[in-house]
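Here the structure comes first, spelled out in structure tokens, and everything after it is commentary.
Heads up, one of the protein chains got dropped from this complex, but the rest are sitting where they should.
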Amino acid sequence: MDTTQTKDIYTEEFLINMGPQHPSTHGVLCLELKLDGEFVKECTPHIGYLHRSMEKIAENRTYTQFIPYTDRLDYVASMNNNLGYVMAVEKMLNLEVSQRAQYIRVIVAELNRIASHLIAVGTFAQDLGAFATPLFYCFREREKILDIFDQICGNRLTYNYMRIGGVQFDFPKGIDEKIKDFVKYMRPKVDDYDQLLTYNTIFLSRSKHIGVLPKELAISYSVTGPNLRASGVKWDLRKDEPYLVYDKFEFDIPVGKNGDSWDRYKIRIEEIRQSLRIVEQAIGALPEGDPTVKVGRIHKPSSSGIYFRTENPRGELGFYIVGDGSVCPYRLKIRSPSFSNLAVIPELVKGLKIADLVCVLGSFDILMGEIDR
Amino acid sequence: MAIIKMINCAKNLIVGVWSLIKGLVVTLKYFFRPTVTLQYPTEKQPMNDRFRGLVGLHPEKCIVCYQCVKICPTACLAITNKQEDKKKTLETFKYNMELCCFCGFCQQVCPTGAITMTNIYEISVFDRKKFDINLLNVGKYDEWTHTLVK
Amino acid sequence: MRPDEVFAVIRAKFSEAKEETGTNGIIIPKESLLEVSRYLKNLPLAFDNLHCITAIDRKEKMELVYTLYSIREHHGVTLKTYLTLEDLNVASLSKVWKSANWLEREVYDLFGVVFLNHPDLRRILNPYDWKGFPLRKDYSHPELIAKPRL
Partner (left out) sequence: MLSILGFIWMLIVGLIVLGFIAGSAMFLIWMERKVSAHIQSRFGPMRVGWHGVLQSIADAVKLLLKEDIRPAGVDKLVWWLAPFVVVVPSVMVFVVIPFGKSLIVKDLNVGILYIMAVSSVGVIGIFMAGWGSNNKYSLLGGMRSAAQIISYEIPLVLSMIVVAMQASSLSMQKIVAAQSGHWYILHPNLTLAFVVYLISATAEVNRTPFDIPEAESELVSGFHTEYSGMKFAMFFIGEYTNVFIISAIATTLFWGGWNGPILPPVVWFLIKTYGIVFILMWARWTFPRVRVDQLMGFAWKALTPISLVNLAITGWLLLR
């Protein structure tokens, strides 16, 4: 420790534990900070407080039984987790999925992406001290999405909707009208966020040029999702390795310039707009058919290892599954996006102030549920 | 140079103040809009058909096929049966609600529709033992339903 | 580039690389892993993104799987290495790709594979004083609760 000692008065760095109980660490993350006054000298994350040994659990569950567990990974984007998992298993089984099921999957995944980004935007504003108001606005809009999901699959947070080979339920009557109404309702709200936050001068001065993540560093740390795109890399699995029916829709990939906190925030706002576009197109082109499958089917895939990744709201969610021909996976590895995104933070926050640390952490939108698994 | 700097400074100031005013306008707009929340315990959201609350049972429909027990990811259901001249009948049906993750698999897999998901979701009690539920008991959910607002 | 073209390029440089039958995996002996990954990082293959590291306990040996992608060239490859259970040491790739740091820590934590020259090899998901490596097939813990009936 660097101590300058003059007789008996001396200064020293100041060790502080930020978390596991802290309002802006987004869950049970512990950051061990070494501070010099307000400046962060060193930041060591300690994770694992929410470790539920998902990967070990998976080895003792059938392929179908593991679907509800994926809900609990990234619990604000359960649909996307379900989707990533069932698509990985389908890839192992070489299963064909009906067109209607694919469209339904796209619609619910994009709606959930909006819901997830709304939380990201709201909590980021909260971290910057815009106390509760943007958060409540975001939750108000998210509530509409949750209502839609509640009607579709019967739950508001842990949906358990996707099934291997399809989805559990077809859309109930009248839900497409409701989704169309939501798209109409949501567009002006995003403009409201722009007015309230995006170009607010205090917000700009707090988040511009804070925590700049250069392109090379982002790729080297395997940062994915909106955080990577904010650094100026045009990379989106929905475009670059299209799965489901994403290649049939028209949408743009928003790309940032500087890779600072503001860019990461702005990318999310833009992605909400793009997701609304996708939902609108998909609901218009929804084909007829039967998307449902029976839940009781036993799958016994065998593979020496298959890796499948999807574009989650927080980045690329990958499942590496090894099957030995029994009803349970032999090994299931979850590559969670937030895990890699968090790994870069200690490098970014060196020399910033505590307030900036909170800003950077908020802009990365990490979620402990999928980091600790 | 200094003049340009000053003009820029003033411009930034005006743009900044204008952006703050825009934010204030947004919040004032919602100040006069009607509220969107519910007064929870007295007002409640209507539940829809697919809602997954506590597990319910129609014992007369059960054919003791054990499918629900097999599919349950958390092993919260347990059945025992009686063998009476080649016909199985239900003896006990235990439901450990503490483990239940409300995934709805048991309802979806049931061939006769004996298992249902009820609308009960306010499920806090002071005693853990109350989470061990005998599904054959008729008054099993009185703990949670007697306070419900109809 | 297609996976077979990627393999051809690697094969031309490293004769010890073998293609795994049925998958796109490339098996590399653990001694040349660091060298191969340094080569892969740069042009012409430009695998700039180490996406995922995982281990699989094959009971008699440990399989390490590195999933690499190239954002620049839009292709991917899977590297595999086999370790014997007696000698669970392998060179760390954290100097090549920074993402390897935490991913290797995770593999160490759950499987006990020691990565040589790793800057900070501590447990990451389990508590720092945890005993044993939970994802190995022979791991057992007294507090593990009953599995569901399959």
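Observations on the structure shown:
Which chain is which? They are A, B and C, in the order written, and residues in each are numbered from 1.
Methods note: contacts are C-beta pairs under 8 Å (C-beta built on N, C-alpha and C of every residue); 3 or more make two chains touch, one makes a residue touch a chain.
Predicted model, so just to flag it, every value in this text is computed and none were measured.
Listed by label, the shown chains that the missing chain touches in the whole complex are A, B. The chain that is not drawn here is touched, among residues A:Ile175, A:Ile202 or A:Val327, by A:Ile202. The residue touching the chain not shown here, chosen from A:Glu110, A:Asp127 or A:Asp150, is A:Asp127.
Across the interface with the omitted chain, chain A contributes residues 14, 16, 22-24, 38, 125-133, 136-137, 140, 196-197, 200, 202-203, 205-206, 353-356, 358.
Mapped onto chain B, the interface with the missing chain covers residues 20, 23-24, 26-28, 30-37, 39.
The definition used in the following text is that only the chains that are shown with their structure count from here on.
Each chain gets a centre from the mean of its Cα atoms; for chain B and chain C, those two points are 40 Å apart. One simple way to say how far apart two chains are is to compare their mean CA positions; for chain A and chain C this gives 25 Å.
Our note on geometry: chain A versus chain B, Cα centroid distance of 22 Å, whole angstroms. Multi-chain contact residues, meaning those touching two or more other chains, occur in chain C at positions 147-148, 150. Counting partner chains per residue, chain A has residues 61, 65 touching two or more of them. Remark: chain C residues 20, 22-23, 25, 48-52, 54, 56-57, 65, 67, 71, 74, 78, 97-99, 101-103, 106, 110, 123-127, 134-135, 147-148, 150 touch chain A in the complex. For chain B in complex with chain A, the touching residues are 15-17, 19-20, 22-23, 25-27, 30, 36, 48, 50-52, 67, 71-73, 101-105, 108-109, 117. By the touch rule above, chain A contacts chain C in their complex via residues 47-48, 51, 53, 55-56, 60-62, 65, 217, 219-222, 233, 235, 240, 303-307, 309, 316, 318, 320, 322, 327-328, 330-331, 333, 335, 339-340, 342-344, 372-373.
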